[in-house]
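Below you'll find the structure I mean.
Only one protein chain is missing; all other protein chains are in place.
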Amino acid sequence: MSFLTMVYASLYYFAAIVLLVGVTYKVVQYARTPAPLKIPTTPAPTTRSGVVFRMTREVVLFESLFRGNKWTWIFGWIFHFGLLLVTLRHLRYFINPVWLPIELVQPFGIYGGIAMVVGLAGLWARRFFVDRVRYISSPSDHFILGLLIAIGCTGLLMTFVFHTDIVAVKSFFLGLYAFDPPPLPTDPLLLLHLLLVATLMIIFPYSKLLHAPGLFFSPSRNQVDNPREQRHIAPWAKRLEQD
Amino acid sequence: MTDHHESNTGPAECGPSQPDRRTFMATAAGVTAALVAPGVIMHSVAGPRTEAVTSDVRWGLLVDTAKCADGCSACIEACDRENGLDLQTQPSGAQPTRWENQKSVWIRKVKLQDNQTGRVTNLPLMCQHCEHPPCVDVCPTGASFKRADGIVLVDRHTCIGCRYCMMACPYKARSFVHEVMSNQLTRVPRGKGCVESCTLCVHRRDYGEESTACVDACQAAGHEAIIFGDLKDPESPIRMRLAELASRQIREDLALNTGVRYAGF
Amino acid sequence: MAKATFEVPELSQYIDVPAVMPDTMAHSMPFVAKPEIQNPLGYPGELVDDWQERALEKMGDLLGRYRSLRVYLDSCVKCGSCTDKCHYYLGTKDPKNMPVGRQDLMRKVYRRYFTLAGRFFPKLVGAEDFTKEVLDDWYSYFHQCSQCRRCSVFCPYGIDTAEISMAAREIMDSIGVGQKYCNEIIGKVYKIGNNLGLPGPALADTLEGLEEDVFDDTGVQVRYPLDEEGAEILLVTPSADFFAEPHVDGLIGYGKVFHEAGVTWTLSSHASEAANFGMFIGSYENMRRVAQRIREAAIKLKVKRIVFGECGHAWRVAYSFLNTLAGPWDFLDPRYPVPQHICEFTYDLIQRGQLTFDKSENDDKVLTYHDSCNVARASRMGDTPGGQFDIPRAIIRATCNHFYDMDEDTIRDRTFCCGGGGGLLTDDLMELRVKGAKPRVEALNNVMQEKGVTHMAAICAICKSQFTKVLPYYGMEMDQIVSLHQLVSNAIVLSGQNEDDEEDEADEAA
Amino acid sequence: MKRIVYREWRVPPARYWSLLGILASVIGVAALAFAYMEHEGHWVTGMSNSVVWGVPHVFAVFLIISASGALNVASIGTVFRKPLYKPLGRLSGLLAAALLVGGLLVLVLDLGRPERLVVAMTTYNFRSIFAWNIFLYTGFMAIVIAYLWSMADRKGDPYNRAIGIVATFWRLALTTGTGAIFGFLVARQAYDAAILAPMFVVMSFAYGLAIYMLVLMFSFKEDDRPIGNRILFRLRNLLGIFVLSVFYFTLVYHLTKLYGAKNYDLVGWLLLDGGIYTFLFWVGWVLIGGLIPLGIIYHPIHGRDRNWIAAACGLVIVGGLSSLYVIIIGSQAYPIQMFPGQTILESGFFDGVQGAASSYSPRIPEVLLGFGGVAVALLVTAVGVRVLQFLPESLADEVMPPDEEASGRAAVGAQA
Partner (left out) sequence: AQVALAAEMKTYVVAGSQAATLDSCVEPTDIMRRKHMEFIQHQRDKTVHGGIRSSKHSLSGCVDCHVRDEPDGEAVPIHQKQEFCGACHAFTAVNLNCFDCHAAVPKGPGAALASKAAYQAVGLEQSPRAVSDGKEH
C-alpha cells in the first residue's frame, strides 16, 4: 500500500468514527434529555401523524424558513436539494451493486452539484450584504460555507475538467470496508476533495451542522398539541410531585 | 448476421447479387483504397476521410423520371437495406395502418398524373438536400445541419425529437423514429426519438465509395434513372447529364436550390 | 399625558426593517430584586461570590433537564430568518434584540464551556467567557424579550428564544440576580393569592359593586359570586379584571354569559389569579407552586369545571401546562376539557343559539382584533388547530357589525406582541415597552387610516394594560383597547332585560 | 386611495387538500402516460410522420399563449395605468407563470428525447424561431417573477411600471413568436401566413382572460371573498371584445388565404369538406368559442349573471382548444402540395394520394399528457395563492379604486 493510500485510509477511518460516534452521541443525548413542558408552536397538529406531516414539510420544504425569509429560503433550499442530489449520486461510490433508484437519479447529481454551489454562494453573499446577517455571523459560519463551496468546486472540476478514475475511487472505498483498500488515484483535485470532505465529517458533530438531527428533536416542532387530553410529565418533574 | 441478411434480401431481381458486390466494394475501398481511387471522383478522398469535408464539392442526385420504371422499387429496397431500415419491425400492439405511417421512410416512390395532359410520371422522392434547407433553419438545437459538402444531416446526438424540422420540410422527407430499435448496423446508428432522413449515404461518402445505394440499385436493375455526383464539378457525370436534360426542382418556387433534381416531367 | 425621555418611533405604512444600531438598548434594565423579594422564592438575595461557577452549574443542570435548551443552543445555523421578526428589534434597532442575537448571549457561554470547538477555538466559533460584562448583557437583554415566540414561528428549527430567556432568567435568579417586578408579584401570589395583592374582602366588595352596576344597567340580577362551594364552574381570571378599565368590562361580560347559560359559577379568593409569573422567570418549581393553588381551590369548592378568563400567558400556562403542573384532573367533569377558555364557553353557546345579541349596541365602534401572542402561538381553543384565531373572531362577528383584520403579516400566528409581555409590564421598562409596541401600533394605525377602525379588542390582561399605557405615546386614545367580552357584554340581550333600558343606552351612545 | 390588502387563500384544509389531491392524481396519471410514451416510443400515440404534432401540442400551445394572455390583466393595470386592474395584477402574474410552466412541461415531455432537455437549453440555433422561443419562454418566466416581485415587494414598486412595460412587450413577442412557429412554415399551406402571429396575439388575450376569470371567480367563491360587479363586468366586456377580435382575425385569415388563388382548395377543404376539422371549425371555433359566448356576454340578463359569465369563459376555453386543434392538426392533415397541377396516384409515404388528407386520431396517453399540463398549471396556481399573498382580500365595488376615467382626469389635472 502506498504511503498516500495509507494516509487517506487512516484519515477516513478516523473521520468516519468521529462522525458516527459524534452524531450518535448527540442524538442519544437529545433523545434522553426530557422535554418537561408542552411547547409546540401553535397552531400545531393534534395527532402524531399530523406531527409527522408537519415535520416532513419542515424537512422537505423548509416551510418556516419560507415564511420567514424568501431569499434565504430559495438559496437554502437550492443548496440542500442540490446537496441531496449530490449525496445520492455519491452513493454509487460506496455501494456495490448500485441500487436502481440511485442509478436513475445519478445523472441529476451533476446539476445538484451546480445548484449546491449556486445556493451556497447566495447564502454566503447574504452574510456580507445583509447587515443583520453580517452581525450574527462568526468566523465558523464563513468557514463552513467556504468549506462546502470548496468541496463543491473541486468536485465539479473533477466532473467537468480533470476527470479522475472513478473505478479506482470506488474500489478504494469498497476496500475500506474490508480493511484492504486498493491504491487511491493520486489526482490532486481528488485528494483535495477528499481531504475537505474528511474535514467536514470531523467537524460535523461539533458544529452547527447539528441542525440536521436537531430539527427532529425540536420540541416546538415535534410535539403533539394535546396537553388537555394527555398529561405530559417529565421524570424529574414527577419526582417533585412525590415530595 | 449472415442469416439475418439473407432473410432481408429483397425481390430476386436485385437482391442476391448485392451483398457480395458490396463486400467487394467495401474491401476494395478500404484496404486498397489507393488502387481504386484514381479515376473515380476527383474530390472524394479515398479511404476513411482524414480531413474535414469542405465546400469544394456539393453532392447531388439527378433523377431522370423518364427512365424510372412503373412498378420498380429497387432503389427503395436498396436504401432500406443499406441503412438498416428493413430492420424495423412493427411493435406488437401497433395498429398496422397507423404503423405504416409511423415507420421510417427515407426514400419513396411517387406516381403522379398531370391534371391537364394525364401523363403519368414515376419518381423516387427523398430528402432534396436543399441548399437553403428550411429544416436546418428551424431546428432549435442545430441538430439538423448542412455538411460542408451539401449533405443535409441530423446530428442525432443533439436532436431532441421536437419534429419541428418535419413540419418545415416541404417534401415531407423526414421520418421520426417512433419505436425502440435494436440490431442496428455499425455504419448507420439509428434509434428511438430522433428524426432522420436520407443521408446521401454519407458513410459511403466518407469511406470514399463513389455512389449511393439507390443509384447502384437502379443501375443494377438496369434503369439508370438516378445519377449521383458533384454538382460543383463541371466535369462530373451529373453535371454533364444536367446540361443535356431539362431538369427542375420540386417546388422551385420556394427557392431552396435543392441538391436533388428531376428531369423529364 | 405621555412624557417621554426617549424618542417615540415614527409609524410608517409598512413594517420597516431597520439597519442594526448596536447597543441602543444596553442601558435598559429593570430594577433588581431586593433580598426580601428573592428569598421567599428560594433564591439568593444578591449576587453570590462564586456566581460564575454556580451559574455554569445551573446551566448544566438546565441543559440536562430541558431538551429545548440543549437542541436550540446547538442547532441555530445563523440563517437570519428570525432577525427581523422580533418587535423589540424592529422598535429599538438593537441587534442584541434580534432573537438570534439574544440567544447568542447565552450560546457564546454555552459554546465556551460545553462544546469542544468552543473550548479549543473560542474565536472561531464566537465563544466567550462568562464575565461580568456578559452577565450585565444577560440581565439587560433577557429582560427585553417578552417571550412572545414570534421568532420561533419563522425559525426553520422552531428555535424559541422564549425558552432561552426563561432559562437565562432562571440561571440569574439562582445566582441572586432577580427582576424586581416578576419576583415581587410571585411573592404576592404566595402571600395573598393574586398579583395585585387584593385580599378576599376587597374582592367580595368589588363583585358586589359589579352586581349592582349590571342591575342598574339592565334590570337583570346577574350574579358575580365568590367562594361559593358546590358551584359548577370555577372561573379563574387575571386579577386586573377585578377593577381596572377595560378589564373589568370583560368580567362583567363573563358574568352575563354565565347568567344566560344558566350555570352556577364562582370565583375563588384562594386562586384569584389566572396569571402565572413563574413562567416568565422560567422556574418550573415556582410555576408549579402557583398552579397548585388552582387545584386546591377546585378541590375545596367542589367545582365540576374550570374556566379561564381573558389572559394570554395565563391561558398558555392553563392550556399547555396546567395538566402537567397541577393535574391530573380526574375529579372534574370529564365531558369538558380542563381548563376551558371563556371564549370557548361563549362560542359554544353562540353555536348552540343560546345567546341573543343586539349587534347595533357596538355600532359606535369599528373593530379590529389583536391576537395575543401566547394565545396565538402557544395554545389553542376548540378542537381544531387555529381555533384560537377563529373563535375570538367569530365572537366579534357575532357581536359587532364592523370588523376588519389588520395586515395578514401581523395577525394570527404572525401576530406582533403588544410589547409588554414576559414580565416586562413595569414602568421601569417604559422605553422598551413603547418601542416594542411599534409594529403592533403600526398595523393598528394602518387599519385605522384605511378602514376607519376605532377600537382594538384583545383577550389578554397584559395586552390591555400595555396598550392603555402605550397608545397615548403614539397619539392614540387609551380607551381604544377593549376586552373581547366587553363587546359581548354590550351586545348581549339578557332574558328578561328591560327594553327601555336598551333604548336609553342607544340614545346615550348616539 | 385605499391600500389593497392581499391575503393567502384560506379555504378549509380539507377542501384545499382534496383539490390538490385531485390535481395531483391527474398529474400522476399524466406522468404514467408520459412514462409509457417514453418507454415505448411515439408509436403508441396517434402521431405519425404525416401528423407530427398532435394533441400535446394543442394543449401546450394553448397553455403558452394563455399564459401570455393571463398576464394581460396585469399589464392593463400597470402599463395603461388603469388602477381598477391593479388589484388583479398579482394573480395575473402567478397564473401566467403557472400556465407557462404547464405548457412547457407538456411540450418537453412530448419530445422524442426529453432527457436531452439540457441540450436544448445549452445549444441554440439562432436562425430557428423555436430557439428564440426558448429564450422568450425563459425570459418570460424571469420577467414575470420580477414583475411579481415589483408588485408584491415595496422595494420593487419603483420598478413596477418599467418591468410592466418590458413584460408587455415581451409578452407580445412571445405570442408572436409562438404564432411565428407556425407562420414561418412555408412548407405547409395553411400555416404560411404572416397573419398567424397577430391572430395568436388576440387569441392569447381571449383565452388567457377566460382562464383568468374562471380562476378568479372560483378562488373568490371558495374563500367567500367578494367580487364587485364593477370589476367583473369590466372583465366580461373585455372578454367580449377579445372574442370579437378573434372572430375578426379568423375572417381575415380565411380571406387572405382565399386571396392567394392556389389556396382555394385548402380553404374549401377546411370549411366544407374536412371532416372532423370542418366540424371543429364551425361548431368548436365559431359557435362554441365565439357566437355563444358573445351571445351570453351581450345578453342583457344572462350577461349579468355570474354563472352565465363563467359558462361563457368555459366555452371560450373549449372554443380555444378547438381552434388550436384545427390550426395545428388540421393544417398538418391537409396534404403538402408538392406537385402543383399533378394528382398523386400512388405514394409510398402518404403524400396525399388523390388529395386525401392524413388521418390522425388522438390516443389516450397523449390526451392525458395534455390534461397533465393543465393540472400542473392549476396546481402551481393553487399552491401559489395558498402560500403567498396573491389574492386581494376583496374586489367589492366599494374597496376598488375609482374608475380610471376619474383618476385619469385627476392625473391630467395634476399634470396641468
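Which chain is which? They are A, B, C and D, in the order written, and residues in each are numbered from 1.
Note that contacts are C-beta pairs under 8 Å (C-beta built on N, C-alpha and C of every residue); 3 or more make two chains touch, one makes a residue touch a chain.
Model, not experiment: these values are computed from the prediction.
Student: Considering all chains of the complex, which shown ones does the missing chain contact?
Tutor: Within the full complex, the chain left out of view touches A, B.
Student: Using the document's definition of touch, tell me which of B:91, B:191, B:237 or B:264 contacts the absent chain.
Tutor: The one listed residue touching the chain not shown is B:191.
Student: Would you indicate which residue among A:29, A:186, A:199 or A:226 is in contact with the undisplayed chain?
Tutor: Final answer for the missing-chain contact: A:186.
Student: Residues on chain B that touch the omitted chain in the whole complex?
Tutor: Within chain B, the residues that touch the unshown chain are 1-2, 5, 19, 22-23, 26, 29-31, 47-53, 84, 145, 147-149, 153, 155-157, 180-181, 183-192, 194, 202-203, 205-207.
Student: With the missing chain put back, which residues of chain A would touch it? List them for me.
Tutor: 2, 92, 96-98, 102-104, 106-107, 162-168, 170-171, 182-188
Following the convention adopted for this analysis, only the chains that are shown with their structure count from here on.
Student: Mind checking the centre-to-centre distance between chain A and chain C? Centres are C-alpha means, answer in whole Å.
Tutor: That pair's centroid distance is 38 Å.
Student: Taking the mean of the C-alpha atoms as each chain's centre, how many Å separate chain C from chain D?
Tutor: Those two chain centres are 53 Å apart.
Student: Using the touch rule from the top, collect the residues of chain A that touch chain C in their complex.
Tutor: Counting only chain A, the residues touching chain C are 26, 29-30, 33-39, 41-46, 58, 62, 64-65, 67-69, 72, 76, 126, 130-133, 135-141, 143, 203, 206-208, 210-211, 214-215, 217-221, 225, 227-234, 236-237, 240.
Student: Could you list, by residue number, the parts of chain C that touch chain D in their complex?
Tutor: Going through chain C, the ones touching chain D are 13-14, 407-408, 446, 450.
Student: Can you check the complex and tell me which residues of chain D touch chain C?
Tutor: My answer: residues 2-3, 5-8, 154, 389.
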